[in-house]
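All protein chains but one are shown at their positions in the complex.
Here is chain A:
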Amino acid sequence: MKGREQEYREIFIAEALEYYDALSRHISDLEKAPQDEQVLAEIFRLLHNLKANAKAIGFITIADVSHKLETAFGMIRNKELNFSDEVVTVLFDGIDMLGELITSIDSPKEVEPSPALLRNLDIIINSLSDNSAELSKVQKYYNSKNLSLSDLIYIQIKKLDHLLNLVGELIIDRDRIFSISKELDNDDLKNVSAHLYRITEELQYSVMDARLVNVGSLFNKFPRIVRDIAVAESKEINLDIIGQDIQIDRNILQIITDSLLHLMRNAISHGIEKADVRKKAKKSPQGNITLSAQNDRDTVILRLIDDGKGIDQQEVKRAIVQRGFLSADAVNDLRETEVLSYLFEPGFSLAKEVTEVSGRGVGLDVVKNAIDSIGGRIRVDSKKGEGTTFTLFLPTSIAVKGALLCQVEENFYAIPLMHTDSVVALPTAELHEVGDLLVADINSETITIVSLKELFNTDISEYSVRKNDLESDVQNIIIVTYNNRKLGLIVDKLLRQQDIVIKALSRPVNTIEIYAGVTLLGSGKVCLVLDVAAITRYFIARR
């Protein structure tokens, strides 16, 4: 994508100019206090970063000059080179040249570094003992005092949050105006509201876009973290990172940071086996972990894949019974994915020993809660002996979500698409009564079917539905999925799919579990957003 490359270039230039400003400042400080180790270290760091960034984006000359300067400063730091007057001049010239190279990146005329200066730099780097070798005078053909302000600004995420909230409110009002203008059938009003519609839509996407960051800004912290954990666990890990340039809302990335870290720790300390065990299993002694990101329409999918020992279904089943979640009989009826979903229950841990980095009681339930809170989804797949994959489905943006609208009695409800699997119309005859619940065989899966009307009108402990209670011959069922489990919800009427802006319910009614929030429809009607996670939890506990 050309647009994104251009964006990276701009970001690089803005950052590089900042580095250049800081370098100029620090080298002036250093001239006054040549012994100041801190300033020296800072210059060294700046040059090192500049070199790495320039190399990454392909500005080889800048990388080269930075490298030479970095070497020179490295020598000064190691006391191999004196910070003498001649050296100072060369270094000042070198830094000025860097500035010149950076500012001229986007100018049509390509600026070449002065050969004389490059030679001078080589001389001070290479002549360890005799640094008085003929340093030639460098002609300053570039204007070194060119003042300019950066093209990028930093902005507090709080301000963007506020902006996004305002846009959300605006969209709700826009939809209202749009539907009123249709009712009134006034051409002027229709034109204006159509225009308003387009503008707010563009505004919404601009604000959402401004909040996007690269997944890489989080992923790139992992090589170091993985190394540290691996050392602590005395394991060897090879980490592959894929899809750093996938973009996602900054706050969503922030919220899942701890979760991803937690999963990574688990993978290394519980997933990957020690080298000798791996050898016996005919695996490479190095454990392999892949951290990947990919886009799927409005969703970002993150995967953490390890080729470790995998999760033992039998062990999980035993733990389910031991911790009293289910009876031994019930456990044997569970499907594989359902067994694994118990890993996310509070207080469920398979860790036998507490190690330095993991197994301290913070379980996967915390991970799941974090992902639930942003309307995301997590699933785990594992094969004993082959490894485990955690997949996180995350919304790209928090503002607007696709949702399925349905009607139960006189009310409209929205179910986020993130949690909907499919919609079926099922003859009532195909439902079966099991205890107080209904189940159906849908695509050869046995799924618990819940009547939302009953759920809404009876206390959950008294929930019981017979086939006779259902009115029509055919039931509209929305299959929702949460934590590897499926549940069918009977609704009176399926309405449509629509993008909604979810508002939080205000206190004190924000604590009612089955609602994730509320939204206003274009008609001005209030529509409650159902919390699939909470509803699923009720019925999983019962089975």
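Keep this in mind: contacts are C-beta pairs under 8 Å (C-beta built on N, C-alpha and C of every residue); 3 or more make two chains touch, one makes a residue touch a chain; residues count from 1.
Note that in this section contacts and distances are computed from a predicted model.
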For the chain that's not shown, choose its UniProt protein name out of "Anti-sigma factor antagonist", "Purine-binding chemotaxis protein CheW", "HEAT repeat domain-containing protein" or "ABC transporter permease". "Purine-binding chemotaxis protein CheW"
Which of A:L91, A:I172 or A:I289 sits in contact with the chain that's absent? A:I172
Touch assignment to the omitted chain, from A:V226, A:L392, A:L431 or A:V518, lands on A:V518
Which is it among A:Q322, A:N468 or A:S506 that touches the chain not included here? A:S506
For the chain left out of this view, which of A:I268, A:L437 or A:L528 touches it? A:L528
Spell out, residue by residue, where the missing chain touches chain A. 169, 172-173, 409-411, 455-457, 459-460, 503, 505-509, 511-515, 518, 520, 524-528
